[in-house]
Every structure is written in C-alpha cells, then in structure tokens.
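All protein chains but one are shown in place.
And now, chain A:
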Amino acid sequence: MSQRIYIPCDTTALSLGADQLAEAIQQEITQRGLDATIVRNGSRGMLWLEPLVEVDTAQGRVGYGAVSAQQVSELFDAGMLEGNQQHESCIGLVEDHPFLKKQQRLTFARSGITDPVSIEDYIALDGFNGLKNAIAMQPQNIVDEVKTSGLRGRGGAAFPTGIKWQTVLDTPSEQKYIVCNADEGDSGTFADRLVMECDPLMLIEGMTIAGLAVHATQGYIYLRSEYPVAHKLLNEAIERAYKAGYLGEDILGSGKRFDLEVRLGAGAYICGEETSLLDSLEGKRGLVRAKPPLPAIVGLFGQPTVVNNVLSFAAVPYIMDKGGQSYADYGMGRSRGTLPLQLAGNVKQGGLVELAFGISLRELMEDFGGGTLTGKPLKAVQVGGPLGAYLPASQWDTPVDYEEFAAVGAVLGHGGVVMFDETVDMGEQARFSMEFCKVESCGKCTPCRIGSTRGVEVIDRIRNGENANANWVLLEDLCETMVDGSLCAMGGMTPFPVQSVMKYFPEELSASR
C-alpha cells in the first residue's frame, strides 16, 4: 500500500503555507519516484506547529512541525518517510505529544486524524453511530438523553441544551427549524472553525439528531463570511452526506427527512446574538429582538427553532453514541462534560485544548500554553471574547467552570483565552472594548448605541488627564447604565472588560488621577 503523508488543510495550516508545502512534497515524491500519497487531514489543534506533516510508520504517525516548502528536500534526505526522529523538526509520535496526551477529547476525538470530508474515515472512527441510535428512538428519549448529559450551550450563555430542545419539541407547529450559530466572532476563539474544517460531518450529524429530536426538517448553518475555508469544506461535506443518504428526504432509509444549508453572514459581530442571527437569516438587518418570545417558541420565520452553537451540536453525536451519562461523568459542579478551550494571542503554544471542566486558568496557560510567545512575563488574560473581563495574575487560579468564573465577575463564554505580555497598555485595551461596541452595535437600544460612543470619548478624556476624577465617576456610571439597560449581551457586557481594567489596572487607564 502506498505510504500516506498527512498535511492539514485548515485555515491556520493554510495561513502558514500548507498548500505550498503540499505542492513541494508532491514534487519530491514524483522526482524520487516514491510510492506515497498525500492526504489533506484536519488539524490536531497544535496550531503553533502548523503546518504539521505526519507520516505513517510501523510505530504510528510521526510528526514534523512547522515545516516550510524550502525544507522538504532536506527532510526527505533525512529519512522523513522512514519516520526518522533525529531531525530537529520531528516531534515524535504525534499521539504521544504531551499537549495532546493530557487532553480529554470527546468532541475533537477525530480532529486531525481523518480527511475531514471523507465519510469512510468518519464512519471508521465512530461516525454516525449516534445518528443510528437516534433514528431508532422516540424524540422524547433523544431529548432525555441530552438532558442526562448535562450539556449547556457552548456558545457562551451556557443554557441547558436539553431544556431548549424540550421547549421546541413541546411547541406544536407544521414547520420547525434547527439553526446552527456558526458566527464565531469572539477574538481568540476558533473551536467552531476547527469543527467545521476538521470534522464537519460531526456537526451535520449533531444537527440531524436535533432535527429528529424536535420534528424539524430544515436546518441552517449561519456561517460568518470571514471563514472561507470552513465554507468550502462544509458545503463539500453536506454534498457528500446527501449522496450517502445521511441527509435528505429519507435518512438511512428511516423515512425521516432533514435538509441542511449553509448561509453566509456578512461581517456583523452582533449576528452571533441568536435573535439578531435569526433576523439576518430572514434577510433583514441583524437587529436584536426583545425576549420573550423565546426563539424556541417564536424563532426563524416565526416558527419554533432550536438555535445552538457549533460546539453544542458537535457534542451530541458522542452523547447519542456513548450515552448522556458517559458525557456527564466528565466535569465539575453544574458544568458537565468537556470544554474545548482555545489558547490565543501572545502564547507560545497556541491551539485547541479540550478538557473536562475544572482545570485552573494558570495550568492551562502554563502547562499547555507554555507561557508567552515573546518570553516576556504574562500580564493579563482576556477570557470569553471581547465582552470578557481582563484578568490579572491574582485571578489565574480560578477553575474553568461557568459558576466559578461568574463568581469572580468573569465569563467563560466560548472558551477563548487571549494572553497578553507585559508590554500591553491596558488603558488602550479598555478603550478598544468601547470602540468595538461602537462599530458593532446593532443600534436598536440606546445604552449600547450611544453609550459605546460616549464610552470612547470619556476614556479618551481620562487618558488625556481632562477632569480625570470626574470622568472616572462618569465612566463608572456609564458602565452601570449599559450593563443594566442594554437589550442584549453586546451592550450589557461591553463594560466588563472596561470595569476589569478600572478595577485591576487603574493606574494604566489614568496616570493623572
């Protein structure tokens, strides 16, 4: 059999030259007359090592990290295809790498191992087992299994997924919808992207199960336009799933129907808010709706709709395959299962870390992240995207858990961890939070629309030393107004990073006070 060489095809690998690398390797294979085939796999999530080339050997898959096209000839000379581990780029057996070995991968179990759009590869590693089980079950039993798992919405709000599904199941309607929120706009997050680029069939399976659970026959994946690679791979995976009978009017001969379509967003952060997303899907401006009514009752086109994040749907195939209890066995307190965390920003070993809830932020940043990229001391970390607080060293022992984070005034959100070294100007970061809200506010409610503009102005005055004390009080007041008075989390949480800077790094916001 032809030897296989794996080169990832996800955005990060491509952004670091994976296509050029694949070309160079193909050329080398041809020139040397070797019997080897290139497989474009997904990413293992060890993103600092991209492009990570793997070769099949008798011992297992041996990896070579951060390989450039220029190094190919030299690597072939050094016995890469024999799995020679002497070369400095070699990381040994990939599965034994400590970054991977210490993880508890349920959702990302296949990521990087398989060709993302290969149905054969997917099935060989437990793919569609959950769907097969679900087809044989009553909708109520599927919902009960998800409830047992304790799964909470992974988009950030952490609402129990099973309860949401129950509401949609209990609301009678001719037409119901399954909508996947793939508008992953938080800086520092890329777990949704990795699911869609590295294991898109898992998302398709999870959404199909949701459809069976609540009697919905149409699904939409609302994908941000900033993800062209995910767009291409999702469409390819959906097309193949249709051909193989996993989507369409007669799923696996069950007589049950589920159709799925990808819809592109258009560069509006607010459309990650579920009601704004629904308006956008309906073809309107992405304005936030007042709740109630809940989307589970009056959702897309006024019909009962399940809206879940990519990671929530992606957790479902495991739950339906191995059972809700086996998922719930991971985690702590009311945070059950695993959370795919994302190490980003100024980090030496950035990437995806899937772990049961409970690890401390410090362990995550030091043991997995290996500290900062620049080697300078770590100063602040923003968890949970642009609406999350900046945490100083005193908070880094907080365990990763929804309730523990809330207790220190922070949010876990979608699990993004953005690290900053000592050169960061926290005053500038506070200003950016307001500036971002000013650019991205949907404009429907006043505290968010006008508050963010005034927020930028007040912070500028404080930073310039104009009436710093009075303006400080004004900023505190403005933050409170936005938190209490905004319609959704955009205006309601934009003050969190600002308030955290005021609390933990006051001297950097105003030297003149």
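As a working rule, contacts are C-beta pairs under 8 Å (C-beta built on N, C-alpha and C of every residue); 3 or more make two chains touch, one makes a residue touch a chain; residues count from 1.
Going forward, contacts and distances are computed from a predicted model.
Undergrad: For the complex's missing chain, which UniProt name, "NADH-quinone oxidoreductase subunit E", "ABC transporter ATP-binding protein", "Alkyl hydroperoxide reductase" or "Carbon-monoxide dehydrogenase small subunit"?
TA: Its record in UniProt gives the absent chain the protein name "NADH-quinone oxidoreductase subunit E".
Undergrad: Which listed residue, A:Thr12, A:Ser111, A:Thr161 or A:Thr275, touches the chain dropped from view?
TA: Candidates A:Thr12, A:Ser111, A:Thr161 or A:Thr275; residue touching the omitted chain: A:Thr12.
Undergrad: Write down which of A:Met202, A:Leu234, A:Ala344 or A:Cys445 is the residue touching the left-out chain.
TA: A:Ala344
Undergrad: Which of these touches the unseen chain: A:Asn41, A:Ser111, A:Gln166 or A:Ser280?
TA: Among A:Asn41, A:Ser111, A:Gln166 or A:Ser280, only A:Ser280 touches the chain that is not shown.
Undergrad: In the whole complex, not just what's shown, which of A:Leu373, A:Ile450, A:Ala468 or A:Val483 touches the removed chain?
TA: Of the listed residues, the one touching the omitted chain is A:Leu373.
Undergrad: Could you please point out the chain A residues that touch the chain left off the display?
TA: Within chain A, the residues that touch the unshown chain are 11-12, 14-16, 47-48, 50, 184-190, 192-193, 225-229, 263-269, 280-286, 301, 342-347, 350-351, 373, 382, 386, 416, 418-421, 424, 429, 432, 436, 439-440, 442.
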